[in-house]
Each structure stands twice: as structure tokens, then as C-alpha cells.
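Can you read through this structure? Questions will come right after.
Now for subunit A:
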Amino acid sequence: MLRLSVVNLLLVGILLLNLFMLGTSRIRALIHAAALQGVVLGAMPLLVGESSSWNGGLIAVATVVLKGRLIPQILRRALREAQIKREVEPLIGFVPTMLIGAAGTLLSIGFASGLPLAPEHRELLIVPAALSTVVTGFLLLTTRIKAITQVVGYLVLENGIFIFGLLLVEAMPFLVEVGVLLDLFVGIFVVSIIVHHINREFASLDTRLLSSLKE
Partner candidate 1 sequence: MTQGVTPLIHFVVLLVLPPLLLGVVNKTKAWFAGRKGPPLLQPYFDLVRLFRKEMVFSETTTWVFRSGPLVTLSGVVLAGALLPFGAFDAPVQFTGDLVLFASLMALGRFFTAAAALDTGSAFEGMGAAREVSFACLAEVALFTGFVVLVRFSGSLSLTPMLHAPMYLPLQGMSAAALFLVALAFFVVLLTESSRVPIDDPNTHLELTMIHEVMVLDHSGPLLGLVLYSAAIKMFLLSAAILHLALPFTLGVSPFDWFVFVAGVLAMAVGIGVVESSMARLRLRNVPSLLVASAVLCVIGFVLIL
Partner candidate 2 sequence: MIPSSLAIELASALCIAFSGAPGLLRRSGATGQAIATALNGAGSALGLAGLYLLARSGEPETALIGLLPVGRVSFALDALSALFLIPILVISALGSIYGSSYWRQREHPANGRGLRFWWGIMTASMMAVVLADDAVLFLVAWEVMALAAFFLICTEDEQPEVRRASWIYLVATHAGTLCLIAFFSLLGHAQGSFSLWPRLPDEAPSWLPTALFALGITGFGFKAGLIPLHVWLPGAHANAPSHVSALLSGVLLKVGIYGVVRVCGLLAAPPAWWGGVLIGLGVLSGVLGIALAMAQQDVKRLLAYSSIENIGIVVIGVGLASLGRSLGLAELVTLGLGGALFHVLSHSLMKPLLFLSAGSLLHATGTRQISALGGLARTMPKTFALFAVGALAICGLPPLNGFVSELLLFVGLLRAAVLDGASDWAWVALAAPALALIGALAAATFVKVMGIAFSGAARTQAAARAHDPGLGMLAPMFALASGCILIGLVPDIAIALLRGALATWGPRRTAATPSLEALVSLNWISAGGVLLIAGAVLIAAAFRRRLSQHPTVVTWDCGYAAPTPRMQYVDSSFSDTLVGLFHWVVRSRQTPVKLAGPFPVATRFQITVPDAALDHIVLPLLRGADRSLSRLRVLQRGPVQMYLLYVLFAVVALLLVAR
């Protein structure tokens, strides 16, 4: 019982992080929030899964290292190279995005309530948290101008999906988990390389410059 409430508390924390990420205007803070989210996620499987196995532990460690250390590092490097103003530039203001995010959260809670859950998951906030995080990721992706903030958005999106993955700790085989993590890492890596090139080519990370290909 206690464990469940702890998990739920963590999930609420994640929801708060989402709102924070939507609200903050500092890129660095954004990156840190995402990293924090990653760490929490990494820890969670140990709490959710009844039988904590070797693999589970391994995955947890890998996740924490990856999401909490490596990826933020990469992003920070990109940020440093870019030498851009440290502000997040939104297409629509922070407050509106936060409101939309909140609305998204409510919507996802409503949606989740309609989905039949296994008895052991009924009490958990997992599905709403996952969906609202996904929505948050989408919001970051669609309403932020700088390329790097979009990368963070993508990261958050992935986090949301990971949260949902908590429901399947048993079902998901080790290999797949590893593969997913690997893909995520390589993905972020390649993206940041492209970000690097963008910065070199356009001397800025403003995606508004990236709209010469159109009808």
C-alpha cells in the first residue's frame, strides 16, 4: 500500500515537473527538469515491479545514467556551443502553454478513466501521468522555437511513454528495453549532431530559419 502511494507521489511530482517545464523560460532549467524526470523514471520500476530482478536493476541504472547524466550533458554541450541567449522562445506565451498543458492533463485523466485497467494498476496514476507527459512533450515540440528546446520536448515525450511502460515491467523483455534505451540514446545523439550542424550553418538554433522547404 505504502509503495503505491509513494509511486503516486512521484507521479504527481512528474506532473508538476511537466507544468514547470511548460512554464520555465530558462533552457538550462528545462534541461535539468527533463533530466530529473528521467532519474525519477529510472527509479520507479524498482518500486512498481513486484519481483525486482537483476535485469530490472540493470535497466534502472542504465536509465538513470542515460537520462540523468549523458543526455543532459550532450544537450548542455550543444547549448554551450550554440552560444545562444539562454531564454526559451515560445511561439505562444508561457501562460497559455501552461493552461493548455493543464487542460491536456485533465483530458488525459478523463481519457484514462475510460480505459479498463488490471486490478493491481487501478490505484495508480500511471496512465494519466504518462499521457499528460506525452502531451507536454508535444506542447514543447510544437510551441517552442529553438531547435534545442524541441529536442527536450522529444525527450519529455519519450519520458511519458516510459511512464506507461511501468505497467509492463514484467511483460517487456530485457532485450527490448535495452534496445529502446539504445535507440533513444542514439536518436538524441544524431539529433544533437544535426543541431550542431544547424548551428554551424545558420549561426543560430532558430527553427524559423528552417522553413525554406515549402510549397
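The rule is simple: contacts are C-beta pairs under 8 Å (C-beta built on N, C-alpha and C of every residue); 3 or more make two chains touch, one makes a residue touch a chain; residues count from 1.
With respect to how the candidates were assembled, all candidates are chains of the complex that A comes from, given by their letters.
Just so you know, these numbers come straight off a predicted model, no measurement behind them.
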{"item": "Which of 1 or 2 touches subunit A - same complex, any copy", "value": "2"}
{"item": "For the subunit A and candidate 2 complex, residues of the former touching the latter", "value": "91, 111, 114, 138, 141-144, 150, 207-208, 210-215"}
